[in-house]
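== subunit A ==
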Amino acid sequence: MIRVRGLTHRYGAGEGALTVLCDVQMDVPDGGYAAVMGVSGAGKSTLLSILGGLEAVQQGTVCVGGEDLATLRGRQLARFRRARIGFVFQDFGLLTMLTARENVELALTLTGVPRGRRKEQADQLLGEVGLAARATHRPPKLSGGELQRVAIARALANRPAVLLADEPTGNLDEDSAIRVMELLERLRAERGCTLVVVTHNPELAARADERLRLSRGQLVRQ
Partner candidate 1 sequence: MRLWLLALVALAAACTPGAAARPPVKPSPTILTGVYVAIGASETAGIGTQDSPREAFPERLLQLAGPGLTLVDFGIPRETTEAALKDELPQALALHPALATVWLNVDDLIANVPVADYESRLDQLVGSLRRAGARVLVANTPQLEHLPAYAACRPNPPPGSVQCPLGSVILPPVDQVVAEEQAYNAAIAAVVAREGATLVDLYAAGDVPDQHPGYVSRDGFHPSAEGAAAIAATFAAALGIPSPSPTPPSSG
Partner candidate 2 sequence: MTWSDAALLALRSLRRRGARSLLAGLGVALGTTLLVALLSISGGADSKIVSQLSHGGPAAAIHVAANQPDPSGFDTDTLKTGPPRDLGDAQLAEIQHSPYVASVVPVLAMPALVVPCPTYDEFAARPVPTCRQRTDEYFGTLIGADLSRFRDLPITLLAGRLPKAGSMTEVAVTQGYMERVNLDLNRFQDVMGSVIEFSTPQLLPGAGNAQPRFRGRWYLARVVGVVAQTVDDGEFLVPIQQTQAARQWALGGVDGRNFTRPTSPYSGLVVVADTLADVHAVRREIFDIGYANSAPEHLVASIQKYLHIVDIVLGGIGSVALAIAVLGVTNTLLAAIRERWREIGVLKALGAADEDVARWFLVEAGLLGIVGGVIGTAAGSAVTTVVGLLVQTYLKEQGLTGIDLGGLPVGIVVGAPVATAALAVVAGLVPALRAARLPVREALGG
């Protein structure tokens, strides 16, 4: 579950400070599916970063997966991310010197899964996203849609409570985008994850259970 109260976030200090989020409130139930929309620079990625523990909470309370992020710092945030969050990035975020399998294993490495089991689990995940045959291929040899599917497999590797996707279809063509979203939604439903998708695409946003819009630092339901 995600619960945000009075979240305010500024960049900079003093007179030149930029308030990106102003007293934001947000509720997404366990297993919920929310889409956050807004123009570029509205603060969508900032909100996602805070929800994912990539940025510290400056003001307000943010509870994600039962953890109050305002009380976490540094190493604790890293642990939180490992255990609770799965990220899917617009540019896929894969390490190009690793194979598809090794990219998925990377997430398992960080949580201390033994080497032997890592391969097994990675292969299983790749199978779930339909890329079992591409396990040994490196990113330069994969298409955009395949890359995002590997990223989804990686995001799900540690059975996160929350999946955060920042413009997951931003670099994909229409067909691939639909396939990726269908995959994401299916796997979310199968695993009972809470899914928050940041997008500027209204059609993508329409697929979510709840649509939120971020404008001038304020988050409103649509």
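Heads up, the rule we're going with is that contacts are C-beta pairs under 8 Å (C-beta built on N, C-alpha and C of every residue); 3 or more make two chains touch, one makes a residue touch a chain; residues count from 1.
Selection rule, in plain terms: all candidates are chains of the complex that A comes from, given by their letters.
Given the structure is predicted, the values throughout are model-derived calculations rather than measurements.
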Legend entry - In-complex contact of subunit A, chosen from 1 or 2: 2
Inset, instruction - Mind listing the subunit A positions that touch candidate 2 in their complex? - result: 45-46, 49, 52, 54-55, 74-75, 78-83, 85, 87, 89, 91, 93-98, 106-107, 109-111, 154, 158
